[in-house]
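For this depiction, one protein chain was excluded, whereas all remaining protein chains were kept in their positions.
Order of writing sets the labels: A and B. Residues in every chain begin at 1.
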């Protein structure tokens, strides 16, 4: 049996009993997924997922980074190359390699997410091994051909009330349009992710700005025209359901330059070679500009700093971005956010959701900031910390200073569609386990814990993201 | 029922049983409070506390920072403005707002401290809610008018053996005088907090130095005269019971300049515009000067670094200092303290107590330093970490390298008088829970654990602070 009904609950029987009761009240709540990276084309076109390897292995950097770390070549896992050099195309061969290394995932959340999907979607009851790889492949491949395994059917089966995808300002949102025009009632909204046009280090930055101006119909030769282009595109995104923006900068730096300084900086970053400090300052200034726009249009701001992207130079050259070679870095928030907070931190109408890849910031910087500034909220444990131990540390390090109500519930943040129910289930179980411990140590009454469990599983995400 | 007799003890029954036994031996020990910020005027004048809002809400930055973070205006909580602009004056209205938001404190130590005071002082048995706000207000207000709720009566009821307040060198200690002359036997001592006269960034620094010289009767136009003024004021404080000094610098930087360099620096910081590096260097040098004086007069040194004070510019302008907008920062100790330790670290006659707002320093820097240098001891989990999880992390991260005997027991560090018994009770319970786990995992025998529990609850604070 792959899924025990008490999984992730604390071992102590009294605590476990409370956790079970709390979980019983939230397990069937609809999924609110306010931040993620699923492909809107899936919902728009509703095509079957092609095969088990393409569903579970090829697109999931959690999976292939672990296999790669133990010597499996990405070519052998079918990960496409930048220059089109041939890679493995036989999905069954990929699946077998994956199965032969499945023990590598012991103790990882990836293992839990995969087993959850295997069990709940495909009625698999035994662990994946080299020996049963073919049988499981056949089972999954067979099901994927059925109508019940198409994206929309799974969306409904997953009980998703609303899901957000993430798009560049240059995206025409055609898939979101198609979803809406199809008459299907699944709620899929976009989110405004302007990195390609606000980060001078992003590939094609200058061309992207031109494209932005063309799409928006504004003159991006001035900073004012460039900002106006953002406003136009934000309105377009908002018309396609967006309630938030998202910013994935290397640091949390913000700036509040004078108009003259900002204009000069804009011309420098649009020009030839951009210095590292100018690139950083422009990203910093743009966070503050985005906050100013959010005060007008109501979009919630998400700041996702601290990832050293594409750390592996050889892999970047051969396979491109997002291939499991992103690494967290130490991230400062207290000084970095001050320019933004000096200007907008006291605005009750603004919501800025902070994430981190540096867990030391939870208790030292983030909880104290979010437990004070009206504009700030804390996003859930993110990426490498979207795991039972990571979520537990998050609650233990954040709650005593910021409470529960300066947090925003759970984000799955995933591009792995079948893992969505598993991820929300893990979060609900871990939160209920944490709450149960507060109850049995008499820090919280059980009726309050039940209310908090519901808030963390459902209400806070809807409210914070204005969904 | 607000207070369960087993609160904060580990959930596991065997561990809980040991914790209960250990706690039973320390629960009624007198309170030694060697560092805090209660107002000596309370004990000197022994006036009733005016009303529930002024007792529990208006002065407690733990309380109003959380309410503020969720959109409650400080004006509506009666927090006074710098310019005297009107704020809420109806204590019942303030109390109702507090009650309506009481759920925000779920999972926080503030909630535990408040419930402890409600239950033990006012016999309240139900959680504060909007519905019972008026009834609880009336209950508390009624009691506060009784003689048994005056400061001295509460001091005795709390079983406080000794409490330290914290004063500026410019304070005339009139309240401490008045306490002594009153014949009341409660032991209230002061502590020497020279930030206003050693920190060039402190408001009024230059005037403060002149005032210091005037009070001490020394010529502060030279560094020697300025140091002599400190010696005079330290002696004055010592005559009023002080056994310690306290230093709240932004970093842990120390310096050991030559006399010529120090003299030149002193003249620079007394002069016009002070550079950030000179301000830092002067604070750093003064820690070493203070240590030199401590070798003579025996005062224990407390270093409280790492708070970014008054981070919220708008709040600072409108409401002034200490309004819940202080945020911890990453703090280095290893390089920062080296000048001081090179000079005095091996002195067995000196006690320097280190605190931190950066928990990453516990196991990486502080425990290794305190587990080696004879002059160093570690203060307890501080401020944001004066909480069940914070205290637990402290023990887990510190003990294996520094043991128990390089720590100094508990400080409540509070200006919230009714929270003092609750805070010491939390510390005793958490320490007993930690010790119980060492016992049941056979790392410590129970007779030893009982001795350690007594040391942590009482003896170590008295010894380290020479009280």
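The rule is simple: contacts are C-beta pairs under 8 Å (C-beta built on N, C-alpha and C of every residue); 3 or more make two chains touch, one makes a residue touch a chain.
None of the values given here were measured: they were computed from a predicted structure.
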In the whole complex, of B:10, B:36, B:91 or B:241, the residue touching the missing chain would be B:10
With respect to the chain omitted from the figure, which of B:45, B:132 or B:401 is a touching residue? B:401
In the whole complex, of A:229, A:299, A:315 or A:370, the residue touching the missing chain would be A:315
Residues on chain A that touch the omitted chain in the whole complex? 3-4, 6-13, 65-66, 68-71, 103-109, 111-112, 127, 308, 311-315, 324-330, 357-360, 384-385, 387-390
Spell out the interface residues on chain B facing the chain that's missing from view. 10, 12, 14-15, 332, 334-335, 338, 341-342, 345-346, 348, 360, 363-365, 367-374, 376, 396-397, 399-406, 437-438, 440-445, 448, 451-452
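Simple rule for what comes next: only the chains that are shown with their structure count from here on.
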Copy-to-copy rotation for chain A and chain B - C-alpha atoms, rounded to a multiple of 5°: 120
